[in-house]
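After this line comes chain A, so read on.
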Amino acid sequence: MGTAYAPVLDLAAGAVLVCAVLTLWRRDVRAIVTMLALQGVALAAVAGVLASHQRDAGLAVTAALVLAVKGFVVPGLLRRVVRADPGSRETAPLVNVPASLVFASALIVLSYVVSAKVIAVSPSAASRLVPIGIATVLVGYFMLVTRRRAVSQIVGLLLVDNGIALVTFLLTAGVPLIVELGAALDVLLVVVVLQVLVVHIRDQIGTSELDQLRELRD
Partner candidate 1 sequence: MIAVATSPIAYRVAASLLQVAVVLVLGPLLLGLMSKTRARAEGRRGAPVVQPLRDLRKLMGKERLRSEHTSLVFVVAPFVVLATTVVAIAIAPLITTHPALGTSADVLVVVFLLLTASVALALAGLDAGTAFGGMGSSRSMTIGALAEPALLVAVIALSVQASTSNLPDIVAGTLAHPAWSSSPTRLLALVALMIVVIAETGRLPIDNPDTHLELTMIHEAMILEYSGPDLALVTLGAAARLGLLFALVANLFFPWGIGSQGSYLGLALGVAALVAKMCLIAVGVAVMEVHTAKVRLFRVPELLAGGFVLAVLAVVTGLVTR
Partner candidate 2 sequence: MLCYAALAVPFLAGVLAAARPWHPRTGWMMAVAAGLVLALGIALSASTAGGVAITALHGAIRVDALSAFMVVVIGAVALLAALQTSRVMSYEIASSVTTPRLARQYAVLFQVFVTCMLAAVLAANLGVLWVAVEATTIATTFLVSHRRTDRSLEASWKYVVLCSVGIALAFLGTVLVYFAAIHAGGHGAHHHAATLDWTSLMAVSHRLDPGVMRLAMALLILGYGTKVGLAPMHSWLPDAHSQAPAPISALMSGVLLTVAFYALLRFKAVADGALGPAFPRAMFVVVGIGSLLVAASLLIAQRDYKRMLAYSSVEHMGLLALGAAAGSTLAIAAVLLHILGHGITKSVLFLSSGEIDHAEGTTEIAKVTSLLARRPALGGVFGVGLLSLLGLPPFALFASEFNMARAEVDAGLWWVVAVSLGCLAVIFGAFALHARQLLLGDGVADPVAAPRSVIAPLVVALAACAAIGVVAWPLQHLLTAAAHVVAP
């Protein structure tokens, strides 16, 4: 698939970013989680394409791992949270949706500018796509800053993580396996921890609106 390599890679990487932007667009938390799952699959696809192109077994394993964790396990966990919290919509984000989308595009531009230096080191079909990863990170961070729901914050966190993973694949075809495993495990655990916390908070304080958490202040 030598000829198809580049376009497929572009397609998959593009999909990652599109999912990220869509999460900003949609308000229904369920839909957001779905977007996250799709993004996980796309990410796995990128890894797979690179693996097949570079004949890299380790990367293939990573791809499978990513598909498992980010495509199914994590979204599954999140769905459980959502199910436990009926009618949870991102009612009023701190920055409304159109503004968010405009801002997101600005972030994407910024990420292109930033990653120029990185691409310059080794221009290749893969590294050209680094801006997409950076953009995903920034969009995720933006989501963290602007979304009120606990779940959508978790999603934002995961967007950041996926973005970084994408950069990793594109630049260095994955970090050493031990680190990769550790990172994946950490992500998983963080999600678990956060999920448990959400449950606790809901039992204790009776809300998943993060604005209610304003007890601790100077």
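As a selection rule, all candidates are chains of the complex that A comes from, given by their letters.
As a convention for this text, contacts are C-beta pairs under 8 Å (C-beta built on N, C-alpha and C of every residue); 3 or more make two chains touch, one makes a residue touch a chain; residues count from 1.
Only a predicted model underlies this, so the values are computations on that prediction, with no experimental measurement involved.
Here chain A touches just one chain among 1 or 2 in this complex, the one numbered 2. Of all residues in chain A, only 54, 114, 117-118, 120-122, 124, 137, 141, 144, 150, 153, 156-157, 160-161, 164, 167-168, 171-179, 182-183, 185-186, 189-190, 193-194, 196-197, 200-201, 204-205, 210, 213, 215-216, 218 touch candidate 2 in the complex they form.
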